[in-house]
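Every protein chain but one is kept in place in this view of the complex.
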Amino acid sequence: MAKTDVAVSATRRRTESTAECYARVRRFIDVLCETLETEDYVIQSMPDVSPTRWHLAHVTWFFETFVLREFGKNYEPFHSDFVYLFNSYYNRVGDQFPRPRRGLLSRPTVAEVRAYREHVDQRMLELLAANGGEGAKLASLVLVGLNHERQHQELMLTDIKHVLSCNPLFPVFRQRQDDAPLAQARRSWASFAEALREFGFAGDGFCYDNELPRHREFLEGYELATQPVTNAEYLGFIEDGGYERPDHWLSDGWATVQAQGWNAPLYWLKRDGQWRQFTLSGLRVVDPAEPVCHVSYFEADAYARWAGCRLPTEFEWEHAARELRVEGNFAEALRLHPAPASSDEAAGSSPMQMFGDVWEWTASPYVGYPGYQRPPGAIGEYNGKFMCNQFVLRGGSCASARDHIRLSYRNFFPPDARWQFSGLRLAR
Amino acid sequence: MAKTDVAVSATRRRTESTAECYARVRRFIDVLCETLETEDYVIQSMPDVSPTRWHLAHVTWFFETFVLREFGKNYEPFHSDFVYLFNSYYNRVGDQFPRPRRGLLSRPTVAEVRAYREHVDQRMLELLAANGGEGAKLASLVLVGLNHERQHQELMLTDIKHVLSCNPLFPVFRQRQDDAPLAQARRSWASFAEALREFGFAGDGFCYDNELPRHREFLEGYELATQPVTNAEYLGFIEDGGYERPDHWLSDGWATVQAQGWNAPLYWLKRDGQWRQFTLSGLRVVDPAEPVCHVSYFEADAYARWAGCRLPTEFEWEHAARELRVEGNFAEALRLHPAPASSDEAAGSSPMQMFGDVWEWTASPYVGYPGYQRPPGAIGEYNGKFMCNQFVLRGGSCASARDHIRLSYRNFFPPDARWQFSGLRLAR
Amino acid sequence: MAKTDVAVSATRRRTESTAECYARVRRFIDVLCETLETEDYVIQSMPDVSPTRWHLAHVTWFFETFVLREFGKNYEPFHSDFVYLFNSYYNRVGDQFPRPRRGLLSRPTVAEVRAYREHVDQRMLELLAANGGEGAKLASLVLVGLNHERQHQELMLTDIKHVLSCNPLFPVFRQRQDDAPLAQARRSWASFAEALREFGFAGDGFCYDNELPRHREFLEGYELATQPVTNAEYLGFIEDGGYERPDHWLSDGWATVQAQGWNAPLYWLKRDGQWRQFTLSGLRVVDPAEPVCHVSYFEADAYARWAGCRLPTEFEWEHAARELRVEGNFAEALRLHPAPASSDEAAGSSPMQMFGDVWEWTASPYVGYPGYQRPPGAIGEYNGKFMCNQFVLRGGSCASARDHIRLSYRNFFPPDARWQFSGLRLAR
Partner (left out) sequence: MAKTDVAVSATRRRTESTAECYARVRRFIDVLCETLETEDYVIQSMPDVSPTRWHLAHVTWFFETFVLREFGKNYEPFHSDFVYLFNSYYNRVGDQFPRPRRGLLSRPTVAEVRAYREHVDQRMLELLAANGGEGAKLASLVLVGLNHERQHQELMLTDIKHVLSCNPLFPVFRQRQDDAPLAQARRSWASFAEALREFGFAGDGFCYDNELPRHREFLEGYELATQPVTNAEYLGFIEDGGYERPDHWLSDGWATVQAQGWNAPLYWLKRDGQWRQFTLSGLRVVDPAEPVCHVSYFEADAYARWAGCRLPTEFEWEHAARELRVEGNFAEALRLHPAPASSDEAAGSSPMQMFGDVWEWTASPYVGYPGYQRPPGAIGEYNGKFMCNQFVLRGGSCASARDHIRLSYRNFFPPDARWQFSGLRLAR
């Protein structure tokens, strides 16, 4: 893979205008959707999942609500009910159509939602053209909206994967060739000496409020695995009875294992004596060389304890990733599945696959950094109100856009969530 | 309305062949669906509701499973997984895709389901042509399938009504003109003397197993209202605090009122101080002259007690309807909503609107008639296994096909069900 | 067993005054409680079960509320909060402490509840002495109260059995010797010709409103088993996979079997390869000769279908029991468990064990008889408001007082209830 500076990438490229960035980012969701049938857009397979229809409308709602209603001269909303229908959770904007009922709506239809997108895109481009697109507050809000769009592009992929997985026909979202067998990388350990370092976002590009303030943390010396845990390694845990004995689990984790009947990662099923997994390319035999994916924090934590290791903190992760310039496997490649590490690049002892492929669970509960303040207004509801009972994941996945991920990026999910492309890396 | 013999109507007309009947009945669902968007076919708004997609496929599955697999020479099933996917509840046929998960499927798509229908229709017509369509066992099974289809045509309407009602945009399923104001019929009472009579199906046409055996029941003298209870009358109950005091309710009914927060029939909502109701023609002001509709047994029973009356038994209903020849308001009219009684025909004192408009809750729990036996085989699961915790409704509704209803027809639903076109008629 | 006229027994003996009857009936609960520890009185093991404390207080509340508050001159309630705390479900008396929370109360203590009972008993006896106890309305209300007390004596036994069964120590409520092995009765069939007969209570003693009006029903000829189904017979059903296949079950029954994991009657468990059952005398090996007990309507119905028979209607049962004068095994014997039939008395072909031992599920849904009206006032809530989704049981059980049961007595429970002493008898 080419070496580029993922760690400092940003949604908006230095060479493009806000309008160009807007057009480019918005266009990508159409690429992702091009294989979908109309029926696929409607379904909500669990409360955490949103229908594709809803994602398409909600990201447009974001621009209409926060940009066009504020900056657009004489802007006429496309439809008076959409401010309610497509609000996700912004209490300051108003009431919301209940999240668990998003899958009960067949109207507006997909075609109507596309018309809504076109309407808003046209007004957005007019607005950006009118003031050169570079008024500071406007540009900044547009950038928030495009980052928000990138997040929903990833969620759309994880959600449609969950939707399709409920179908015993195992529909294929996107065809994919089998990988040519690779000389497999051997895992080793990268060492880091104790250090007092600064963490959080630095620079002048975009970042979320939860990546700030930049502040100091002291780290003891530690070692970090050079690769994420693979399916082959994780199978060792399964075969050793990992899901059958409470020893390695958190108490809440073990209760979840029993209540949900977990015996393998999400999307794995055993058929004819062989483990298979549902992927966006249909049902496939589990490849031992790939990073294990769709495990919860509970499983990541239990695996690490079983292996005699632990999960890294988010600061240990960030410290190790600081100098890396290796391009990972991101959504743009349209593989949409984690790839095995190749042994070519594994000669040295620096960590591989820190960016892309799988989100890596860290041992860090998701809380504000010292001095963190919620931003004022509705945008302040974006991150701060979720700082409870979640854990931080780092590095992006095969479903993340490459330009959306950076060194200081903090993703977060509850410890039982498994439908994201989430894996783990060991520390000790 | 024209006077015809609803009471002895039957799915297959005397003048048509089985093949003609098959073609005619199957075609009607396309009429019903012609206003739907693809997205509408997918949604399951509660476990009792099935997506339109599923209804279209399941009625086809019925012919494939019970007719073509048995009688079709070298019949190749259209798709090997459909026997599982579209089985409703026939344990003897095999496992079933779980009912509450029917709304999680986007594939096969609507177009694929239509192809499935065409495939089966073609083979069915070939089969019926080959043996003249009149082999006794074959013809009899086809007739079961067509009656089954008629039931699902009605369920499809009640289900899509529930689906669309969840949408705050209140989509219109089928446009309808407002009724011209009618001279309203005055309710009176029809009297019946005590009698020992036979009940259940008689004749040589089709009937369900639960309409047999024909047997004797003794009835005391009674009076039956000449009309169903109207919205105006039911409003009296609401305004008298009917939903606020436990006095008139069954214990389970009152618990349901409180748990569900019922304060009016399903689909009613008060807006700007006025009661409106969601109909298949959108949200409309409640018309006082129409029969009240979408009430549960609990509400029908409580209303009757409040009014100082009671519900009739199913035998009292059948006895009163025996001689009637009045055409009602059925699905073929595509009004799809109960109509007010007209005073023209109400000159006499015989009951009106016994057939069509609204199903009428009776006081009779749904059990087998004396000597009832479940038929052998999978078809035996059709009616008998539901004889518990349900009540009998009689007479058909505005969503029933006219040729599906007859004097001895027994519909049945649990006492809290409201999403059928169900109303009531008083007895004393 | 001695032959006496159970069928026409009544709570109040002809030879005793209301006051004597009051004293005798009220005393029996103390006999039943004499083996209990204080801790046993407190527990509610499921919402249907009430703590013994509560039963003791509620039956006293009944006399205080309906008799002393109305007839007692200057009656001072024992405690101002008890009218609320110990009301079961009489909405017309006022609000009720929520039923599922009865097990959250430790106060008033058992000693305080006993003081409450003594207070009320003393005032009741004074009241009955003052007016000779025979004022018609007073005597009638007292009789309702004593019948109510008899019902709660039985419920207290079924409830404490459920409570103790939750304890892995399997406490013994009352010691009992093993039965001497009996020559076992052979089941045969008693035949009844078709008949038009009157049903419901006749006579001048006490009956509940739901035993009236006396009315006519027409019965086809039928056969009734001379004995209830025994454990040995029921084991045949279990061993034939009765709980593993849906064929014989009602749809709701099969759903319950799967949701609850039923594989035998309530209180049965297999230990060391042998079926045992928890009884009020502790854990004991299942005796094949005893009537099967603690089965739901669902199980009774499925067993009957498996056996190629059916359950009798309540009228078939009543018709067959009309002439019987055989004393059964009732609560007064303090065996508190069904007894095997003895072959001595089984020489003939008349039904045995119709009264006592086990309540017999009938095929009749619990509804009002033709012309039934709820009595006015709070007492009207006693029976009428439960006429929905329940089935009638007949004949009393080993936990019923002998003087509480009569030919026309109708007990009723939902079809999934198993904690009463409920069994079945076949018809065909």
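For clarity, chains are labelled A, B and C in written order, and residue numbers in each chain start from 1.
Please note the rule applied: a contact is a pair of C-beta atoms (placed from the backbone, for glycine too) under 8 Å apart; a residue touches a chain by one contact, two chains touch by 3 or more.
As the structure is a prediction and not an experimental result, all values here were calculated from the model.
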Chains on display which the left-out chain touches in the complete complex: A, C
Listed residues C:Phe28, C:Tyr75 or C:Phe97, member touching the removed chain: C:Phe97
Sole contact to the chain not displayed, among A:Arg69, A:Arg101, A:Arg216 or A:Lys270: A:Arg216
Contact with the hidden chain (one of C:Leu141, C:Val163, C:Leu324 or C:Val367): C:Val163
Touching residues on chain A - with respect to the absent chain: 89, 91-92, 196, 216-218, 220, 246-247, 249-254, 297-298, 305, 363, 365, 367, 370-371, 374, 385-389, 415
Residues from chain C at the interface with the omitted partner, ascending: 37-43, 45, 53, 81, 84-85, 97, 101, 103-110, 163-164, 166-169, 171
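Criterion: only the chains that are shown with their structure count from here on.
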Most centrally placed chain - per-chain CA mean versus overall CA mean: B
Of all other chains, the one whose Cα centre sits farthest from chain C: A
Between chain C and chain B, distance of the C-alpha-averaged centres to the nearest whole Å: 39
Chain centre separation in whole Å, for chain C relative to chain A (CA means): 61
Chain C, residues touching no fewer than two other chains: none
